[in-house]
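Only one protein chain is missing; all other protein chains are in place.
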Amino acid sequence: MGGYGDVELIKENGERLDGRLADELRPIKIEVGVLPAARGSCRMTWGLNIAEVAVYGPMEAHPRKIQRPDRAVLDVRYNMAPFSTSDRIRPGFNRRSREISKVTAEALESIVMVEMFPRSKIRVEIEILCAEAGTRCCGITAAAVALADAGIPMKDLLVSVAAGKINDVVVLDLDKAEDNYGQADLPVGIMPNTEELAFLQMDGDLSPEEFNLAMEYNMKAAKEIHKLQVEALKSKYTGGLE
Amino acid sequence: MVEIVPRLLRDQLKKLAENDSRIDGRNRFERREINLETNILTNAEGSSKVSWGGTVVYAGVKFSLREPYSDRPADGSLMTSAELRPVAHLRYEPGPPSPESIELGRVVDRGIRESGCIELSSLCVVPGESVWNVNLDIHVMSDDGNIFDACALAGIAALRTATVPAEKHDVGEDHPLPVSKTPIMCSYKKVGGRFVYDPNEQEELGGDERIHITLGDDGHVHSLQKGLKGTFSTAEFAEIFDNASTQAAELRNLIEEKVN
Partner (left out) sequence: MNEVYFGARERLVIPGDKIENEKGHSAGSGIVKIERDLVATQVGQLMENNGTIYVQAFNSAYMPRSGDLVIGNVTSMKSNIWMLDIGGPFEALLPMSLSPWNVQFGDLEEHMVVGDYALLRVQEIDSQHGVVCTMKGIGLRKISTGVVEYVGSNSIRQFIGTKGTNLQKIKEFSGCRITVADNGRIWIEGEDEGILQVREFCQSLNSNSNFNHSKTDKLLQNRMEEI
C-alpha cells in the first residue's frame, strides 16, 4: 500500500473508476479440467487476472527428508509467467513468490485431509498468466477447485478474496489502480461452509470499524464465489454427452 | 522423476509399426487437432495459446528499451525462451531449468532467429542510443507430447500479433511488430523403428530419437536438431524432410487464418 490517499479513485456518484459499487466483485469465471496432463486442474479469470492450476498426486514424497510420517505434504508453487505483468518478470528465484507459495500451502493444508496420506506429497502448481491485482486470491481460490477436481479429500472448499480501503472508503476486490494507490488491502481465505478463516494477510491502515466492514464484504463475496466454484465442479459431471 | 519405460509399450509400438499403424490409430504423418488463439493475455504486447492434442502452451511478447551494443549501434534484439515448469507434467521437477527445458528454449529460439523473420535493424529507435529488446517467453502448461512444435507455433503466432508499445515508452506511435516470415517447426520421432510426425505422450515415452526441422516460407531449412539416443539414415531423413514441407505449409495457413 503506497498510502496515496489523494489519488481520486471514487467518482462523485459513489462509483469506482470501473463503475463498480463498493461491495461489488470484478467479473469471475471458473473452469475445471483444462490441463489434460494433470490429475486435476482449474482455470480462473478474475477481472484481468488469469490463473491456471494443476494438481498432481498424492505420490511418494521425494526427497525422503520432506516426508512426514503422519500426513501428506502439500508442495505448492505460485509462479508468475514472465509476460503476466506490464514489466516482464525474470524467471527464477523470487522472494514474493516464495512467501505466497508458503502461505497458500498452509491455507490449503488446513482444508485438505492430509492425514489420509502419510509420507506422500501432493503437488499444486499455480501459474499466473495475466496479473492485475489480487493474484494470490485468484490462485488460492482456483487451487481449491483443482484439488477437488483431482479428487483429493478435503473438509471444505476455500475461497480467497480481498477487501481494502481507497479514498477512506472500504471497498471489495481492489483492481490494479486501487491496489497501487489504495490505503489498505485485506486478503483472506474463507471456508465457505463453516465460515472459518484459513488464510489472512493485511497491509495498510484500517480502523477496527473499517476492518469489520471489510471482513463483512469478504464474507459476503466468499459466498458468491463459492457458488461459482460449485457450479464449475458440477458442470463437469452433468454436462457433456447430450 | 525418472519415468520408467514399460517394456510392453515398446513391444506394442514395434508391433504397430510393422502393421503401419499407430497407438492412437493415426497415420504415420497425421497431425492431432490444433486450436490456436491469439491476443488473449492483456498484459503481453502479443500473445497466443496453442492446444495441440492434450498439449497446452502459452506464449507472450514483452518489449523493453535498451542501449545498443557498441558494435551494432542500430540493431535491436530478440530473446526467446521456453520454460518447462512442473505444472506441465508429473515428471517435471521444481528447481533450476533442466537440460530438457534449456534445449527446448534454444531449439525454438534458433528456428525463429535464423529464419530472419524479424529484421533487427527495424527495432532501432535512435541509432547509438536506444533500441527495442523483444522478449518472447513460452510457457508449457500441459505436456501430452510434441511440445517443441506447439512452442514454436505459439511463439511465431505471438510475434505475428505483437504491437510495439512505443506510446507507453514515449518514443512515437504504437505499431505492429514487423514480422516478415513465418518459420514453422515440424518434429518427428522414431517409434517402433520408423519416424512418425507429431508424437503423442506414449510415443514420446516408448520411442527413440527425435528430429526437429524448422522451415521458412520459401522452404529453406533454418534449424535442425537431433535429440535423444538413436541413429538414422540419410534416406530416413530425406523422407521426413520432404514431409515437413507439406506439414509446414498447412500450419502456416492456420496462422495466416488466425492472424489476419
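Letters A and B mark the chains as written, and numbering starts fresh at 1 in each.
The definition used in the following text is that contacts are C-beta pairs under 8 Å (C-beta built on N, C-alpha and C of every residue); 3 or more make two chains touch, one makes a residue touch a chain.
Everything numeric in this text was worked out from a predicted model, so none of it was measured.
J.: Check the options A:51, A:150 or A:228 and report the residue that touches the missing chain.
T.: A:150
J.: Considering the entire assembly, which residues of chain B contact the chain that has been omitted?
T.: 4-9, 12, 15-16, 19, 21, 23-25
J.: By the contact definition given up top, give the residues of chain A that touch the hidden chain.
T.: The list for chain A reads 33, 39-40, 57-60, 69, 72, 111, 113, 117-120, 148-157, 191-194, 229-230, 233-234, 236-238, 240-241.
In this section, only the chains that are shown with their structure count from here on.
J.: Quick one: in the complex, what on chain B touches chain A?
T.: Those in contact with chain A are residues 1, 41-44, 47, 54-56, 58-62, 64, 81, 83, 85-90, 94, 97, 135, 137, 139, 141-144, 201.
J.: Going by the contact rule set out above, which residues of chain A touch chain B in the complex?
T.: For chain A paired with chain B, touching residues are 34-38, 41, 48, 50, 52, 54, 56, 59, 62, 75, 77, 79, 81-88, 91, 123, 125, 127, 129-132.
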